[in-house]
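Below you will find the structure I want to go over with you.
With one protein chain removed, the remaining protein chains of the complex are shown where they sit.
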Amino acid sequence: MEKRELTCIGCPMGCQITVELDGKEVKSVQGNSCAIGDKYARNEVVNPERTVTSTVVVLKGDKTRVSVKTKNNIPKSKIFDCMKEIDAVRIEAPVKIGDVIIENVCNTGVDVVATRNIELCEATK
Amino acid sequence: MKAYDIVVIGGGPAGLAAAVSARKSGVKDILVLERDKELGGILNQCIHNGFGLHTFKEELTGPEYAYRFMEQLYEEKIPYKLNTMVMDISKDKIVTAMNREDGVFQIKAKAIILAMGCRERPKGALNIPGYRPAGIYSAGTAQRLVNIEGYMPGKEIVILGSGDIGLIMARRMTLEGAKVKVVAELMPYSGGLKRNIVQCLDDFNIPLKLSHTVVDIEGKERVEAVTIAKVDKTGKPIKGTEERYTCDTLLLSCGLIPENELSRNAGVEMNLVTNGPKVNESLETNIEGIFACGNVLHVHDLVDYVSEEAKKAGESAAKYVKDEQVESDESKTIEIVATDGVRYTVPSTLNVDRMEDMLTVRFRVGAVYKGKYVSVYLDGERIMHNKKKIMAPGEMEQVILIKNKLKEQDNLKTITVKIEEN
């Protein structure tokens, strides 16, 4: 039996969680304060996932970058591959919050979406 | 001179929530003044997720969280002025402001809500020895350069201070292809949230060195190397523990300071611990009709609490404007004393007649406490004794006071909040 100590990242409380593992099978989860913690811990020991947030180049916008996020978590191991795709994208203004910027990033089934609005810049209006 | 019922100084998360709540409490005539070119304040550059779990029960990024409140402001058709700098607030609530279109103008306000936020502790205040080349930035300045402007402040980075912005920037710079070599923290504990240490440092194998500080900055034009050393219990560097890191950038994340120059000039009384105004149960300062909320009042860990507090400030200001404040005798003011590990409380006074049925009192502790108790005393009598698994200076704590319980206490003079061993 293996014991793993985790800090929950489900919310800012940061509960200290102890997970008991038998191979890949989770035997127990302790120390969490809520269901999010339980889910996080079970996931984290076998298939850790993260949300990636970054920016994407915008052309003709009133700003040159738009903030984006993966709409859901993606496997932690794919963070840098995901960043490669994000870095390569060029989109044109206007951008609306929630617009899909990249579909199915790195074949994860998760979209990258805009997290803010970008207007057309004055000069191109 | 133009007149408004309520003028809100600042269009960040606090100002937006305060304005919306004042409107929902029935005040029509509200104006928000914002110095930046857009609403949303610092959240616009906080593009990471982790905002809004309490308020919206979902995890949002900073810009998304801000947008939720901006939408409410637009829906309520609350007027606001961008690119507008407030130059002065007088104690009789005349606001002097300036922008390109209107020039310098003055507004008479019935009530003012202070929501100016905070700024980062500058490098100068840290007395770091060494040169003063380019490449030394506060973490927030770097965040703006990267996330809004799209520029890399540097490629090889050392971070001093483990405040949340520093931790977030460690990950952010790493994702953008920079190498973050180390995060040094003067204190024996981190100033940031635990989750940020996991997902911003541990995930990327960035070492966090507690009880370390910067003892030298090299480079005459641009930073070339930074030396850190371990510190003793008094914070003094220990000779022989120096480690030199070649780098081109030093980011500083060493605390935030509420921006209260306007408040001070208006004659608002300050709390020396928070560097924010002293407020009562209504979040009203010593000047009648001037309220405060958000990071200008005390530095928060979570924006959700800022919104909650701002909502309350908006409601209180509305009550004041509509003359609905409960009549009460000033002599009934009760002091809330923070002691034994509790650094401060917000509010720091209360009036039982004027408080709601329940009052949230927020505070921070001065050290890391494990398995200790938060206790509340009404004069000599202990009415609350809650065991906490862990409390740390980086995170805000709270206790809730019940009006009926306070009322039962005859001749109540002081409420004490403290940490107890058992």
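Labels for the chains are A and B, by order of writing; each one numbers its residues from 1.
Throughout what follows, contacts are C-beta pairs under 8 Å (C-beta built on N, C-alpha and C of every residue); 3 or more make two chains touch, one makes a residue touch a chain.
Definition applied: contacts and distances are computed from a predicted model.
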Hidden subunit of the complex - UniProt protein name among "Putative spermidine/putrescine transport system permease protein", "ABC-2 family transporter protein", "Secreted protein" or "Glycerol-3-phosphate dehydrogenase": "Glycerol-3-phosphate dehydrogenase"
Residue among B:Ala3, B:Val104, B:Val326 or B:Ile400 touching the omitted chain: B:Val104
Among B:Arg119, B:Lys179, B:Arg343 or B:Lys405, residue touching the chain not depicted: B:Arg119
Per the touch definition above, residue among B:Lys77, B:Lys220, B:Lys233 or B:Lys370 touching the missing chain: B:Lys220
Residues belonging to chain B that touch the chain removed from view: 35, 83, 85, 87, 98-104, 106, 119-120, 122-125, 127-134, 137-138, 140-141, 144-146, 148-155, 176, 215-217, 220-222, 237, 248, 261, 264
Contacts of chain A with the absent chain, listed as residue ranges: 55-57, 65, 87
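Methods note: only the chains that are shown with their structure count from here on.
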Centroid distance [mean C-alpha coordinates] between chain B and chain A, Å: 26
Chain B contact footprint on chain A (complex, rising order): 6-12, 14, 16, 50-55, 57, 63-65, 67-69, 76, 79-80, 83, 97, 115-117
Contact footprint of chain A on chain B as seen in their complex: 44, 47-50, 53, 59-61, 63-64, 67, 146-150, 172, 175-176, 193-195, 197-199, 203, 301-302, 389-390, 395
